[in-house]
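Attaching a single structure in structure tokens format; questions to follow.
Left out: one protein chain. Kept in place: all the others.
First chain written, first letter: the chains are A and B, and each begins at residue 1.
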Amino acid sequence: MQSRRTDIWGWSLIMPALVLLGIFMIYPILSSLWLSLHTGKGMNLSFGGAANILRLAEDPVFLRALFNTLLFLVVQVPIMIALALVFAVALDDRTLWGRAWFRTAIFLPCVTSLVTYSVLFKSMFAHDGVVNDTLMFLNFVDQPIPWLTDPGWARVVIIIAITWRWTGYNMIFFLAALQNIDRSIYEQARIDGVPAHARLLRLTVPMLKPIILFLFIMSTIGTLQLFDEVMNITEGGPADATLTLSLYIYNLTFKFMPSYGYASTVSYVIVVLVAILSWLQFRLARDK
Amino acid sequence: MSPVSRILRSATYLGLGLAALISVFPFYWMLVSMTNSAVEVANGKLTFGDQLIANFQSLLTEVDMVRVLFNSTVITLFGTILTVALSSAAGYGFEIFRSRFKDHLFSLLLLMLSIPFGAMMIPLFVMFAKAGLLNSFAAILLPGIASIFIVFYFRQATKAFPHELRDAARIDGLNELQIFLRIYLPVMRSTYAAATVIVFMANWNAYLWPLIVLQTNDMKTITLVVSSLVSAYNPNYGVVSVAAVIATLPTCLVFFILQRSFVEGLTGGVK
Partner (left out) sequence: MASKTKTFTRALFAATAIHLFAAPAVLAGEVTVWFWDTKFNGAAMQEAANRYKAVAPDTTITLVDLAKADLETKLQTQFASGVTDGLPDIVLIDDLRAQLYLQSFTGSFEPLNGAIDHSQFAPYKVAVATVGENIYSLPFDSGVAGFYYRSDILAEAGYAAADMTDITWDRFIEIGIDVKAKTGHPLLSIDMANAAPFRMMLQSAGSWYFTPEGELNLVGNAAFKKAIETYSKMLQAGDTLWKPVSGWAEYTGAFTGGEVAAVPMTGVWITGTVKSAADQAGKWAVAPVPRLDIEGSVNATNHGGSSWYVLSSSAEKTEAIDFLAQVWAKDADFYQKILVDQGAFATFLPAREGAAYSSADDFFGGQTVWKDFSTWVQQIRPVNYGIFAGEVDAAILAQLPAMAAGENVDTIIENIAAQAKSAMQ
């Protein structure tokens, strides 16, 4: 139990952030919730009650976007976080030559300008791009893969693109966390002859659990709000195969006849999904 | 070295080398494009050319680079310092002074984090217009300073902060603020380094909100400049690449400097 005196300290550390969040979020949240109950074209709005929620169920485009988003989440997030962890552990090794350069190199994708990156990704995965050329040279395929023109392959490109861009970003959090775990246990296990992969799974992973949970939840939110990659590489196509919820919200607001109320409703679908998924992740983390 | 560990070591280098190559390639391409003409870039030229100075000059005639970089720098410096300070304190507060009520409050914050910004952008814009703060640095900075993301990060990272250290400091007569500043801060050096990199990058690359609240040419940031250069009917990708490199380098530099802090913290020695 906290004593009253220390709890005052606790609140005073939290308060500045809470006050700012209160000022800048409460009104916008209430306002957007209220907006989600309205229908109409542009600013000619009228109260629609649950009309937007009913529209969700009958909107084939929304259902496609929902499916794609969840698919990206389930397939991509575990791959990315596992990779980030492996890189972090490898680059935490003091005896590794040039680790500062390796770290910076692997971090680079997330700072590389989105413009450059999307132009380049598109050209690499073009019909006659370097990826197809390489695969055909190695005789892995005898026909160029229609990376960006086939709905299934376009999803693969997007998954590769997000993994490429965000693995290094996630790696930073692991690298930082590795500095604060107790090395003596680790050292002892090494002396006892526990093999590397077992040390990673049985010692490192449990000690990093809070950060793993953090990254899973943040990546869940990030993937549910996935926008940049699909907007810039595939524009949601072909045939909506890479349309995400966030891109759909953008289309509803800025590309189509503005449907502010409906766009707001789709936004809150993301919130509900995050609520469910975060609750599940917290539960799983606790049970372990 | 035993043969097994030698093989393992070689495999590590091979894997890391490959990953580094794939990661760096687009960056390399950006550097190459900076030195080539628009047509050469469009045709996928992969070697350095001689157009660097021409591209630079062309960019400088189109854009007031000094002003733009000043704006981006001010926004990023203030944004990073304030965000890391305020949000780390809150994260520490949430974890060290845990209570059931605070945990519930925290869950609520996480939910707020998941609301897409686009949904809140219009009312937020109205708020700043009513306050008369449009087209000011304050408008850009204020909504981002209390970052739930960074609060969450510090809360999770603080779980690795040894309680014994805090107890010892209390016995030594330090008050809670002193513990935070003198014990927690140095111990969590690597966490602060990571948070600084992340927040710096987020501020430097901030796009949608600055686009909405900044209204005049003299308030433009580098991200907005890159965006408008690309949207030409006939974009000069050589010039775009110069701007893109300028937009990228500061974050790389900050990372390269701060990654040195990702070395064993004080905890290992204390325990």
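Methods note: contacts are C-beta pairs under 8 Å (C-beta built on N, C-alpha and C of every residue); 3 or more make two chains touch, one makes a residue touch a chain.
Not measured: the values here are computed from a predicted model.
Only one of B:110, B:230 or B:243 touches the absent chain when the whole complex is considered: B:230. Set against the missing chain, the residues B:121, B:169, B:183 or B:197 yield one that touches it, B:121. Listed by residue number, the positions of chain A touching the unshown chain are 39, 41-44, 55, 58-61, 118-119, 122-123, 125-128, 146, 148-149, 151, 233-240, 251, 253-260. Residues 38-39, 42-44, 62, 70, 74, 77-78, 121-123, 125-126, 129, 132-138, 208, 211-212, 215-219, 224, 227-228, 230-235, 237 of chain B touch the missing chain (whole complex, contact as defined above).
By our rule, only the chains that are shown with their structure count from here on.
Contacts from chain B toward chain A in the complex involve residues 8, 12, 15-16, 19-20, 22-27, 29-30, 33, 44, 86-87, 89-90, 92-94, 96-99, 102, 105, 109-116, 118-124, 127, 142-143, 145-146, 148-149, 151-153, 156-157, 159-161, 175-177, 180, 187-191, 193-194, 197-198, 201, 205, 226-227, 230, 237, 240-241, 244-245, 247-248, 251-252, 255-256, 259-260, 262-265, 267-268, 271. Residue ranges of chain A in contact with chain B, taken from their complex: 2, 6-7, 9-14, 16-21, 24-25, 27-29, 31-32, 87, 90-94, 96, 100-113, 115-117, 119-121, 123, 164, 168-169, 172-173, 175-184, 196, 207, 210-211, 213-214, 217-218, 221, 224-225, 246, 249-250, 253, 260, 263-264, 267-268, 270-271, 274-275, 278.
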